[in-house]
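Excluded from the complex is one protein chain; the other protein chains are retained at their positions.
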Amino acid sequence: MPSATITEDLEILNAGGGPPANRGIDGGDSRGDSGSFYARERRMYLTGVSVALAGILMFFMALASSYIVRKGTGTDWQPIEMPGILWVNTAVLVASSITVEVARRKLAFAGGVSAFRNWWAITTALGVLFLGGQIVAWRVLADQGLFLATNPSSSFFYVLTASHGAHLLVGVLALLYVAVRTGQAAWRRRAIAAEGIAIYWHFLDGLWVFLLLLLNFGR
Amino acid sequence: MGSKKGNTGSAATATTLALFLVALTVFTVYIFVAKPIWSWFPPAINEIGHEIDRQFMRTLVITGVVFVLAQFGLAWVVFRYRTRGQRATYSHGNNVMEVIWTLATAILFIGLGIYAQRAWAEVRLKPAPPDAMRIEVIGQQFKWSFRLPGPDGKFGKYKFEAHPEQEFTRDPWVVDADDPDGKDDVILGPGSVFAVVVDQPVELLIRSKDVTHSFFVRELRLKQDAVPGMTVPLQFTATVPGEYQVVCAELCGQGHHLMGTFMKVLSREDYAAWLKDMTAE
Partner (left out) sequence: MTTHAGAVHAHEAPQGFIRKYIFSLDHKVIGKQYISLALFSAFVGMFLSLLMRMRLAWPTMKLPFFPDGILPEQYLAMVTMHGTIMVFMVLTTAPQSGFGNYFLPIQIGAADMAFPVLNMLSFWTTLLSLVVLMAAFFVSGGAPLGGWTVYTPLSAIGQIAGPGQGLGMTLWVIAIAIFCGASLMGAINFIATTLDLRSRGMSLMRLPLTVWAWFITAVISLLAFGVLLAAGILLLLDRTAGTSFFIPGNLVLTDKVIPHKGGSPILWQHLFWFFGHPEVYIAILPGMGLASHVLSTFSRKPVFGYRAMVFAMSSIAFLGFIVWGHHMFVSGMSPYVGLAFSVLTMSIGVPSAIKTFNWLGTLWGGDIKFTTPMLFALGFVSLFVSGGLSGLFLAQTSIDQYLHDTYFVVAHFHLIMGVAAIFGIFTGVYFWFPKMFGRMMSDTMGKLHFWLTFVGVYAIFMPMHFIGLAGHPRRYADGSGAAYLASMDPVHVFMSVAAFVTIAAQFIFLFNFLWSIWKGKKADINPWQATTLEWGVPSPPPHDNFAGHEPPVHRGAYEFAVPGVADDYIMQTTPPEKVAKA
C-alpha cells in the first residue's frame, strides 16, 4: 500500500487498509464489515466538526460579550448606520445554506453526483458573493469616514465582520476542495465531507444572522 | 519492581516519607503558632480589620485541622500499608462515605464562604457615612498623590471632566479654573504623604492617571485597585494613631516596588496642624 501523500495516508488510516483481522473473537462482532468503518469514520468527522463549532462559538461569544460590555461602560459610543447591502448579503448567505443542503441530499441517491456538483458550485459562488458583498459594506462605511479606530462601534463592526468573514473564507476553501476532488470517482469520503461542510456552513449562516441582529439592534 | 524484589527498601522509604510529612506539618503549624515577625500581619487599626482577622482565624482553624488530618493520614497510610508481601483489600469504594464527605465539605466550605461576606458587606456594600472625610487618591507611575476637597467638602472638576468632548494635548488632570468647587481643593502632589483623623470615617476615592495600580495598607487589611477610567470608593475608620506604610500592590511598571508612601492617622488637633502646614506652602 503506497502512502505517497498525507491525505492518502490519512484515508488509509481512517478507512482501514484492508479486511480487518482478529474480528472473530469474543463471540462475534457486529461491526466487522467495511460499512461500519465508514459509519465510524463519518461519526468521527462529524464529532470533529461539531466540537470545532463549540470552540468557534466561544470565540464569537467573547467578542459579543465585549461588545455589550464596552457599549455599556464607555461614554464614547456612537451608533453607526448599517449599510443596506448587508441585508442583501444576508439573503445570499441564507440562500447558500439552502443550496448546500440540497447538494448534500443529492448524494443520498445513486447517480446524484452530477446534481450534487451543480448545487455545490452554486453554493460556492454564493459564498464568494457574500464575501464580496461584505467588502462592499466595508467600502460604504469607509466612504462615510468610519474606519476601524474611528469609534468603538465601528471597531466592533470591522472585528466581527472580519472574524466571521475569515471563518467563511475557510468554508469557501473547503467547498472548493470538495468540488475539485469530486471528480475522483474513487473518493470514498465525499458524502462525509459534504455533510461536515454543510454543518459548518449552516453554523456560519446562523452565526451571521446573530451578529447582524447584534450589530443592528444592539447599536 | 516485580514481585520478587518488591519489598526491598520499602520500610525505609515509607518511614522516611511518613516522617517527612509529619515534620512538615508540625513545622508549619509551629510557625503559625509562634508567629515570627516575617510571618504575620501587624495589628489591625480598624474594626473591619479585626473582623477580617477573626474570619482569617476561623478559616485557619478549619483548614489547619484538614491540613493536619490529611498530611498525617497520608503519612499513616504510607507507613501502615507499605508492601510487606500482603495482598491489597479488593474494594471499589464506598458510596456512603462519598456522600458523607461530600456533604460535610460542602457545608463547611460554603458555610465559611457565606460567613466571610459579613466583613465584605460592611466595607463594600454600605455607602460611606455622610460625615466621612473624602480624600481622592491618584496613582501614577510610580507615585501616589492625593486631593482634599477643602472646606466646601466638594471636589472641583478636572479639565477633562469639565469638558468631556475636548481633545487634550497637555495634562488634563488639572482642576478646571472655572469650577468654584475646585478653588479650595488641597492638592498633595506626587510623592506626598497623606493624613486622616483618628476615629473619623474616611472615604477614599481611588483613581489612576496611567496604568492600573493598587492601594494597599496592611494595618487596614484593605486593598483596592486604582483603575484608569474609574473612581472606586473605599471606606474605613482608623482607630489607632500612627504612621502606616502605603504600597502599590498591582504591577504597574519597572518602578512598581518603589511606589510607596505613608498614611498618618492623627488626632483632630494634630491633623489641623498638619493640614495648615500643607496649605501654607
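To keep things simple, chains are lettered A and B as they appear, and every chain counts its residues starting from 1.
In the analysis below, contacts are C-beta pairs under 8 Å (C-beta built on N, C-alpha and C of every residue); 3 or more make two chains touch, one makes a residue touch a chain.
These figures come from a predicted structure and were not determined experimentally.
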Report task. For the chain that got dropped from the picture, name the residues of subunit A it touches. Result -> 1, 3, 6-7, 9-10, 12-13, 16-22, 25-26, 29, 40, 43-44, 47-48, 51-52, 54-63, 65-66, 69-70, 73-77, 148-149, 152, 155, 159, 163
Query - Residues of subunit B (touch criterion as defined above) contacting the omitted chain - result: 1-3, 6, 9-10, 13-14, 16-17, 20-21, 24, 27-28, 31, 37-42, 51-52, 55-56, 59-60, 62-63, 66-67, 70-71, 73-74, 77-78, 81-83, 85-94, 97-98, 101-102, 105-106, 109-110, 112-114, 116-121, 123-125, 140-141, 160, 167-173, 209-212, 214, 216, 218, 221-225, 227-230, 232, 245, 247-260
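The working rule: only the chains that are shown with their structure count from here on.
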Requested in this report: Return the distance between the CA-based centres of subunit A and subunit B, expressed in whole Å.
Outcome: 48
